[in-house]
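Let me give you the structure first, and then I'll get to my questions.
Excluded from the complex is one protein chain; the other protein chains are retained at their positions.
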Amino acid sequence: MKIGFIGLGRMGTGMAGSLLNAQYDVIVYNRSPQKLAPLVARGAKAAPSIAEASRAEIVITMLADDAAVESAVLGDEGVLRHLPTHAIHISSSTISVGLAEKLTGAHANASQRFVAAPVFGRPDVAAVGRLFVVAAGEKRAVEAASPIFDAIGQKTFVVSDTPKLASLVKLSGNFLIASMIESLGEAIALIAKGGVDREQYVEILTSTLFSAPVYKTYGSLLASEKFAPAGFAAPLGAKDIRLLLTAAEELRVPLPLASLLRDRFLSLFAHGGDALDWSAIGGLAARDAGLARHDEK
Amino acid sequence: MKIGFIGLGRMGTGMAGSLLNAQYDVIVYNRSPQKLAPLVARGAKAAPSIAEASRAEIVITMLADDAAVESAVLGDEGVLRHLPTHAIHISSSTISVGLAEKLTGAHANASQRFVAAPVFGRPDVAAVGRLFVVAAGEKRAVEAASPIFDAIGQKTFVVSDTPKLASLVKLSGNFLIASMIESLGEAIALIAKGGVDREQYVEILTSTLFSAPVYKTYGSLLASEKFAPAGFAAPLGAKDIRLLLTAAEELRVPLPLASLLRDRFLSLFAHGGDALDWSAIGGLAARDAGLARHDEK
Amino acid sequence: MKIGFIGLGRMGTGMAGSLLNAQYDVIVYNRSPQKLAPLVARGAKAAPSIAEASRAEIVITMLADDAAVESAVLGDEGVLRHLPTHAIHISSSTISVGLAEKLTGAHANASQRFVAAPVFGRPDVAAVGRLFVVAAGEKRAVEAASPIFDAIGQKTFVVSDTPKLASLVKLSGNFLIASMIESLGEAIALIAKGGVDREQYVEILTSTLFSAPVYKTYGSLLASEKFAPAGFAAPLGAKDIRLLLTAAEELRVPLPLASLLRDRFLSLFAHGGDALDWSAIGGLAARDAGLARHDEK
Partner (left out) sequence: MKIGFIGLGRMGTGMAGSLLNAQYDVIVYNRSPQKLAPLVARGAKAAPSIAEASRAEIVITMLADDAAVESAVLGDEGVLRHLPTHAIHISSSTISVGLAEKLTGAHANASQRFVAAPVFGRPDVAAVGRLFVVAAGEKRAVEAASPIFDAIGQKTFVVSDTPKLASLVKLSGNFLIASMIESLGEAIALIAKGGVDREQYVEILTSTLFSAPVYKTYGSLLASEKFAPAGFAAPLGAKDIRLLLTAAEELRVPLPLASLLRDRFLSLFAHGGDALDWSAIGGLAARDAGLARHDEK
């Protein structure tokens, strides 16, 4: 089966590599063509345009944000125009609920099929085909896409036949991580000002109640206040919280904790933190408590 | 070594049992004497009064709240008056930072020693001696108490030579759990109103990023909205958040998320939720979103 | 001087009437033509289309929201296309900062002039020409528009030569009113649950520290919980808070109180409050406190 793959950031490169490992015939496209070479070396075919990559049974997009997806899919020479009838577009980007809905309608009008399948996992996990896939779409389209999901991930969760709900689940996952960062940030501000060692504190937490990897990763960042270089840049985190709040507004769901996170990001950016990791919002509770940063002492 | 043990709730009973398993000579006291029998059957000696239980090398208190500890320790015929010189009082209750400070001073004045050693873990964990112990106190007193900690717990973290800091760490741990409940509650309100199945959603979370047992326990409670009977009663959770906020006020640390939790508890109680599990605060986001409870549909 | 006036809601009708009182030659347009008659009876000329009303030295738009303004101004047969060169468009609607910026650019490109001049005051105030006008725009355009402002208002404040800043000031004014509603709502929930009479409480406030008319108006609504019929409908209030938050996001200004208001509106709508007055958000604190509404007792 021939698969088009559009978007070769760190996540996309890992995912496309997994498809090659699973012996798929993959044609890859990226706006900056220098990202193509490593995959071509592993057997992929390079597409000179989105149009070329879209002439496939399945095309997967893994792009940075709504604007990039909208341009790649709905643009003049985009996926929508060149994807064959009945072929499937799998969107793995973290996009807004509204755009997921728009793509669903556009593909249906073009007699194509659309599956939203955002993923959980970082680039190293993508590289070894161990992502978690959250899929939603018309039942038979999801079934047809299943072997793809098996190639890129360790487990697939089918949450609905309405694609936009996969976006909602994905956004809520990032909200939960950001919430954990905020709560850790407040706790660390408190115990540090009280006189407890930050590093030991995080070790206590992560070796007892909070043993999930996500606590270890972010607890360590917060204890050391090492927010650069960014693993997941703060503006991307802020964007996901904004998309979550927009979805919540549509659904009329008040989310006070998400509102707090939104304000944290704004304060971070107001103080020049655009280039930091999103976990830097967890350092703001300490700032509000009048604690100097480690590296300012 | 002779150990006095005061307070035989579910946690205390488990801990005293662990001491018996480790061959300690344990003399137990509880206000309601019917709790004594099971431990006496396992070899403990029953104390008719706190005074009697306090004539030991080490006395451990495991009581419900500040008032109970204050009465048992500082009351007319309390621990302070009957504990021998140089003997050690280990307080394992979750108490306020202020009370920990007060006990530190009172025992020092009486030439006794004080170690704060609150624990993480639920009654079933206490019963098998697998708690986590967070200890703080004068170095040699903590060393002397170490074998006790090994008997009741799987690991001990010594955080400071100032006892009150162990209280601060313990309170912050409960704050982190309550924060996780709030964040899960908001996420579930959102995806449920969107149309995603709650149970499946929690399964996705806990089999991917949020694999810590604490997410499984509370995720399941929140998905099913089974808040009764209470594992940890809401008023106890509210009390811990209040103690945390009081400690934070002393230290001048603003904690917006803790303030949100405080308001959640008040709203829960205003609607008659006093008898529910503390995870019931996680159901309030759904109520604010206009979702009926499962069992009201 | 010939003035086009587009948008004859209650506010617009009052403003156009003031212009007639000041002997201006006014040509009025409204989507629903039945609103035209009363003004025509007072001497206005009825325009059959926006195009017709736009052929004037000054055209004023007073419409419900961004969408209505965008359509009327930037639509195919809109103001932009028919307003003469050098003529002035005064936008008195409460619009987003973004749209104000967009209109500024569009009119400049068309060699027309744009002044943003939102107003403070309710319909009865508009009817007697006693509004407050907050104007911003290129200096000479604002000067040229001054006689118009004098006709509709009792005072004009020129805040900037950048039109969008007038929108920002107007939005912030509505935020301040909504904040006052929230604070009154919380205070009333507290004293009412304590046992103080609501009506007397509001009388105390408004005859002492809080004598501003805005406290009297909303205090009375909140004390009586009479939220219908709506004087200013909740969805319009919610929209203004949303526009404020969007502007604040652009400027990177965290506004925790505005975030709280946003959540209040969502909760109101989640419980079916769409048709109520925006002051109904002030009733939510009482609901959270478990107080039944007056009329439910």
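Quick notes on this one:
Read from first to last, the chains carry the letters A, B and C; within each, the first residue is number 1.
By our rule, contacts are C-beta pairs under 8 Å (C-beta built on N, C-alpha and C of every residue); 3 or more make two chains touch, one makes a residue touch a chain.
Just so we're clear, the structure is a prediction, and the values are computed from it rather than from any experiment.
For the chain that does not appear, the touching partners among the shown chains are A, B, C.
When the missing chain is restored to the complex, the residue among C:Ile50, C:Ile177 or C:Leu266 that touches it is C:Ile177. Only one residue from C:Leu99, C:Ala189 or C:Ala234 touches the chain missing from this view: C:Ala189.
Check C:Ser49, C:Ser111, C:Gln200 or C:Ser224 against the missing chain and you find that the one touching it is C:Gln200. In the full complex, the hidden chain is touched by subunit C at residues 97, 120, 132, 134, 155, 157, 159-160, 162, 165, 168-169, 172-173, 175-177, 179-180, 182-184, 186-187, 189-191, 193-197, 200-201, 203-205, 207-215, 244, 247-248, 251-258, 260, 285, 288-290. Where subunit B meets the missing chain, the touching residues are 242, 248-249, 252-256, 259-260, 262-264, 266-267, 269-270.
Interface residues of subunit A with the unshown chain, by the touch rule above, are 256, 263, 266-267, 270-272, 288-290.
The working rule: only the chains that are shown with their structure count from here on.
Mean C-alpha positions place subunit B and subunit C at a centre distance of 53 Å. Between subunit A and subunit C the centroid-to-centroid distance comes to 39 Å (mean Cα coordinates, whole Å). Listed for subunit A are residues 248, 252-256, 260, each touching two or more other chains.
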